[in-house]
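Let me begin by presenting the structure, written as structure tokens, before commenting on it.
Every protein chain except one is present and positioned as in the full complex.
So, chain A:
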Amino acid sequence: MSRSVERRTRFAIALCGIAVAATAIAPEMPSRLMASFTMTAQAQTVPTGEELALGRLATPDEIAAWDIDIRPDGAGLPDGSGDVWTGEELYVENCASCHGDFGESIGRWPQLAGGQGTLTRDRPVKTIGSYWPYLSTVYDYVHRAMPFGDAQSLSDDDVYAITAYLLYLNDLVDDDFVLDREALAGFDMPNVNGFYPDDRAETEFGVFSAPICMEDCRNEVEITARAEVVDVTPDDETARLAREAAATGENSGITEADAQVTTPDGAAAPTSDPDLIAQGEGVFRQCKSCHQVGEGAGNRTGPVLNGVVGHQAGAVEGFRYSGALEKKAEAGLVWTQEELAAFLTAPRDYLPGTKMVFRGLRDEEERAAVIAYLQSIEE
């Protein structure tokens, strides 16, 4: 054996250290040790959770801080109350930007009101009034998850008031209605009897366990529906190129850059183009649910936007910005056309932690238009 071969052999032994050592030791192992090895190979009695005594007792304050759930019988409801009119104010401020002023919904956000009597129709409208079996669910959900992006920020009275207003929007109470713990626990929702437990075992299993056919099971087979006609599937050019390249064995020309989304550089928008400004006004409709502009505009879910272009960021009086935006503002961010365009392209990528839930304007022209529109509004 040459020196290099010897060295290599040693290296191999070192790499497989554990296995080699085990084989070497086993024959010389005292029988008692062997026995214990054998025993560990068998199933060990696993300690139960009860025996382990892990964790520590929760304090009453800790439980109170986290135990926020509400049940149909009213368990968990706090003291407090709220009326319809207070609820309307809170709703307009906190909820209407997504759910609409009358609970009719904006875009694909959930519709909260209406739909009564539609459950047996084609395309039923499932709302709080038409579908939800328990009012406690509204209180529980609004408190734990709403407003979207600012969860658990509403006071108990606020949640009672918003819940009262949602009943009013569904024509289930009059405008002088006041909701509190007793009223909520005893409130009968119209669709409370519209639910029954899973009965698939009785209604389906038998049918779907019937003997099957393997040969000559049917005569005519006709295509009755086609996805290509519906044409709602997202396209994926990169995947198609990769597939075709794999099929032909040719170089696809795909690079890592192709996997990234590229956005063209936003050109500075001409500010005096009336067509562009008009287009921007149209685009701004998407922003209107949260932002106001013009005379008498005020802060809503988002800050007032008069004079925002060219202005220092985070500077609207009385608006509570996200920590992320405040940081940027302290660092001296100015909403130049370029910065604003970058923000509007993908708000949460540009400013992780922003309160703005808008998904962004992908279209460069739309960005330029809305910026031109904002520029056209005097401060």
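Convention: a contact is a pair of C-beta atoms (placed from the backbone, for glycine too) under 8 Å apart; a residue touches a chain by one contact, two chains touch by 3 or more; residues count from 1.
One rule holds for everything that comes next: contacts and distances are computed from a predicted model.
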*Absent chain per UniProt: "Circularly permuted type 2 ATP-grasp protein", "Oxidoreductase molybdopterin binding domain protein", "Carbon-monoxide dehydrogenase large subunit" or "Peptide ABC transporter ATPase"?*
"Oxidoreductase molybdopterin binding domain protein"
_Footprint left on chain A by the chain that the document does not show_ = 46-50, 52-58, 62-63, 66-73, 98, 107-109, 119-120, 122-124, 126, 128, 131-134, 136-137, 140-141, 144-145, 148-149, 151-152, 194-200, 203-205, 207-210, 212-219, 221-228, 230, 232-234, 236, 238-239, 241-244, 246-247, 249, 252, 254-256, 258-259, 348, 357, 359
